[in-house]
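Written out below as structure tokens is the structure these notes cover.
Note that one protein chain is taken out, while the other chains of the complex remain in position.
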Amino acid sequence: MENLKKNIKDMLESGEIAGFLGLIEEEGHPIPFLFTKDSLDKLDALTVPDIRYPMTDILLKIVRKYPEDTIGVMVRGCDDRALIELAKNQKILSDLIRPIGVACTKEMAEYCRCSQPYPREIHYGEKVEGVKDRSDLEKVESMDLSDRLDYWMGQFSKCIKCYGCRNICSMCFCDQCTLEDDTLILTGQAPPEIPIFHLIRAFHMAGRCIDCGLCEEACPAHIPLRSLYRKVREDMADYLGYVTGMDETERDPLEFLGSDGYEVPTKIDET
Amino acid sequence: MAGLAAAFGSGAMTNSVPEFEDADCILITGSNTTSSHPLIASRIMTAKAKGAKIIVIDPRRTHMAALADIHVKQNLGSDVAWINGLMHIILKEGWHNQSFIDERTEGFEELKKVIENYTPEKVEEITGIPKETLREIAEIYAKSEKSSIVYCMGITQHITGTDNVKSLANLAMLTGQIGRPSTGVNPLRGQNNVQGSTDMAAIPNKYPGYQDVTSDEVREKFEKAWGGPLSPNVGLTVVEMINAIEEGKLKGLYILGENPMISDPDSTHVEKALDDIEFLVVQDIFLTETARKADVVLPGSSFAEKDGTYTGTDRRLQKIRKAIEPLGDAKEDWEILCLVGKAMGSKGFDFASPSEVFDELAELTPIYHGIDYDRIEHEIIHWPCRDKDDPGSPYLHKDGFARGKGLFTAIEYKPPAELPDDEYPHQLTTGRLPFHYHTGTMTRVSPSLTHEVNEAFIELHPEDAKSLGVRNGEKVRVSSRRGSIEVKVMLTPGIKKGVAFIPFHFVEAAANRLTNAAALDPIAKIPEYKVCAIKIEKLDGREA
Amino acid sequence: MAETEKGFEPKIIAFCCNWCSYAGADLAGSMRLKYPANVLPIRVMCSGRISPHFILKAFQRGADGVLVTGCHYGDCHYIKGNYITKRRVTIMKDLLKFVGIDPRRLRADWIAASEGDKFAKVATEFTEEIRALGPSPLRG
Partner (left out) sequence: MEYQTVRTTCTYCGTGCGVLLEVLDGEVIGTLPQKDHPINEGKLCIKGWNAHEFIYADGRLTKPLIRKGDKLEEASWDEALQYVAKRFLELKEKYGPDSLGCFSSAKCTNEENYLLQKIFRAVIGTNNVDHCARL
């Protein structure tokens, strides 16, 4: 931890970065905070807690106002995947971001069922192996179609339309949100029109979702949203060999055809 | 408030919010929980996922009603009858808790006599609740290990509001579903600091901490603390003050952060009073409909611009913290009030911070006595918290009721003040939407919220609409004996036939131009917002 | 799957691209080839313009089946729209299946401007397939 603090302090003092987005502990509560060279004393309160805030979402708000500054940010595996996607989508310039990587503990990795609980470069913590767990998908897949629909309609009908899943999402960076398009989804209803509300969002997550699980943590109705997004994520890998959060130079195959591939997916399940 | 205080000795929510999660049965009535208290609804959904039975008794198929195990629509204002009916069945079947009744309560014999008459058949006739369903509800509520009652304005905003609440208290005591975790009788407070403002004696008959203004001993304590003589007389309520203006008795009024022009029943009447009053001061953050009537408007600050505390619905003390300075020349509200006090020549307003104000009020308020800013930084404290070592009280009435023994009150059903007739054949009830708050002054300037809904509507049962010859989206005139508004129709199969619903957030079609202000609960002085008679007229058939 | 319900007439939305498949549908008409009236063609400029939202909205508003048609591979007037469409439809079908909506209710096919007969055949086949599946479970 002391090394981490020193590292950040040096970067701020040398002017390598204009700010460092991390978390401080205030009266026992971890909260996001941007360290600058004017607030170095706050580094005493720097913390790497076991709760997560949407760091790259916050980063984007700062970058939008300071597009030319270099900013450091504390990232876990999920945040780092988000950085790759944000760069792919031209929301940030990787050259202007200095990720400080934190590896998650085994407990956190298991709690999050995270397949890659570490960032590209680790500055803090010990790398642990990812968790391979698709029991949530298997649970749904074990049902027949009619039970699945009952299950999901039951889940969706709890939705209070808080938009929390979108608001907390690092990948929901659009200026205008389809979920608020009143030609598609009626406004003013809670629950919203189902299943369209949730399926539109789920489809958008194909080629976007970095499987951080913040959506599910933010859902007051406890809807297993992440399973939906994990499903499309898995499909993108199976059908199109595309996994988000891996390589900045790749492109979403649902948006871009690619220069050398006019290939048609062959593995199409027709039932 | 008054009802629970009479039964238990305290009017507050008996249990804390997280406890809902562990209940086995939650009976919700007169609360549109997912709209008005979404994060409490979240706990209730968790309880259901863990196996709890959720019962909703509400004339509308609210979102929570749709998620519930049982939903029945009672006739408006028939609450005492169905609660008595439940107790009748419970007693007949022997599902009551005799040892709890013997050890912890009084007044049982009188109650027994009255509920004897509330047979399931009679109750079905009054309330419209099928007797089989009533029995099912009675069994689940009484026999579950931990049953919790949740209610809101749908119970209190009736002429029988106090009776309704006392009846719910009767039900909880009869079955011993109180005084333990995840049980109790739980009024959900609509506004952020209803509990705190009442605790702080924004009521005409108490000093802070529910100490009677009529008690000589209490008054002497406050006279000493505040350094001057105090009035021994109970003051006037909001509605009584409005009437007193009309009668020429009230000459000056100070309104802090409220918009009675919209929130009070019978707005026409309020408007006239505020026009007539000699001197009106309004302290607010917007130039509300009420502030426009003022002689002096003092610009206050939003929750982001000041420090202070709120007391949550479950008696939980929490801080609000200043994030930015007040806008322009506006000031923090506590500071404005100190300046007003000082300008009147008083010495009792020399506070440097809200923390110092809190220290004074905690000193004088036994239920807050052990609380200070430092403690609530680190602890979750529910009052009563009587000294620094007291951890506070997540749930009340553990070993005894605040008043000693719990008091049963035998109550007969009384119909609402205004029933439908030939001229006004429909019934109106009012309430909130999930997207707006109270009179809309804060939410109707919020783009994310106005995107969802930004105009009033009237929910009608499709069959009622058919007989009126009106279609979805068409504008209609809705009138009561007090006033008239125009709103568009929203067909809603989930509402009880003959009943219409209008959300009260919208000033241009204020539901409270229609409601019945004259009909007050005799004790709590709450107007009967939730029932009045209306007529609905087709206009020219235009879409709104 | 469920038996054909008596009197059930499927409602089918067919999104057709301006250059190939809509022309194919047109040709089917002028060739007097019969295809079921259950199929309501909606013209878009390119199958690539068929946003997944359109498909979901069609189902939300009670369509029993959605047919997405475009140019044959290599013939897209915008070069690659139909390839993207195929990818999207593939993912969409799997998503529908995951939430319990029979993926056969969504079908993509490629129809050239000259293939009036193919349009009629696809429309007829699809209608019969949907008829066999019965009404959409999302129909209110």
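Should a chain be cited, it is by its letter among A, B and C, assigned in written order, with residues numbered from 1 in that chain.
Throughout what follows, a residue touches a chain if its C-beta (ideal position, glycine included) is under 8 Å from a C-beta of that chain, and two chains touch if they have at least 3 such contacts.
Being a predicted model, the structure only gives us computed values, none of them experimental.
Participant: Which chains here touch the chain that is missing from view?
Facilitator: A, B
Participant: Looking at the full complex, which residue from B:V80, B:I115 or B:A201 touches the chain that isn't shown here?
Facilitator: Final answer for the missing-chain contact: B:A201.
Participant: Would you indicate which residue among B:Y118, B:F435, B:F457 or B:F501 is in contact with the undisplayed chain?
Facilitator: Counting the whole complex, the residue in contact with the absent chain is B:F435.
Participant: Give me the subunit A residues in contact with the hidden chain, please.
Facilitator: Subunit A touches the missing chain through residues 18-19, 21, 26, 29-34, 36, 38-39, 51-54, 58, 61-62, 65-66, 69, 160-164, 167-168, 217-220.
In the analysis below, only the chains that are shown with their structure count from here on.
Participant: Among line, ring, star, complete and other, which best matches the way these chains touch?
Facilitator: Looks like a simple chain-to-chain line, open at both ends.
Participant: I'd like the Å distance between the centres of subunit A and subunit B, where a centre is the mean of that chain's Cα atoms.
Facilitator: Computed from C-alpha means, the inter-chain centre distance equals 40 Å.
Participant: Using mean C-alpha positions as chain centres, tell me how far subunit A is from subunit C in Å, no decimals.
Facilitator: So the centre of subunit A lies 34 Å away from the centre of subunit C.
Participant: Going by the contact rule already set, what residues in subunit B reach two or more other chains?
Facilitator: none
Participant: Which positions in subunit A touch two or more other chains at once?
Facilitator: none
Participant: Which residues of subunit B touch subunit A in their complex?
Facilitator: Touching subunit A from subunit B are residues 34-35, 38-39, 41-42, 45-46, 49, 63, 66-67, 377-378, 433-435, 448, 451-453.
Participant: State the interface residues of subunit A toward subunit B in the complex, per the touch definition above.
Facilitator: For this pair, the touching residues of subunit A are 27-28, 157-158, 160-163, 180, 187-188, 190-191, 220-222.
Participant: So in the complex, which bits of subunit A are touching subunit C?
Facilitator: 140-141, 143, 145-152, 178, 181, 184, 193, 195-196, 199-200, 202-203, 206, 228, 231-232, 235-236, 239-240, 253-255, 257, 262, 264-265, 268-271
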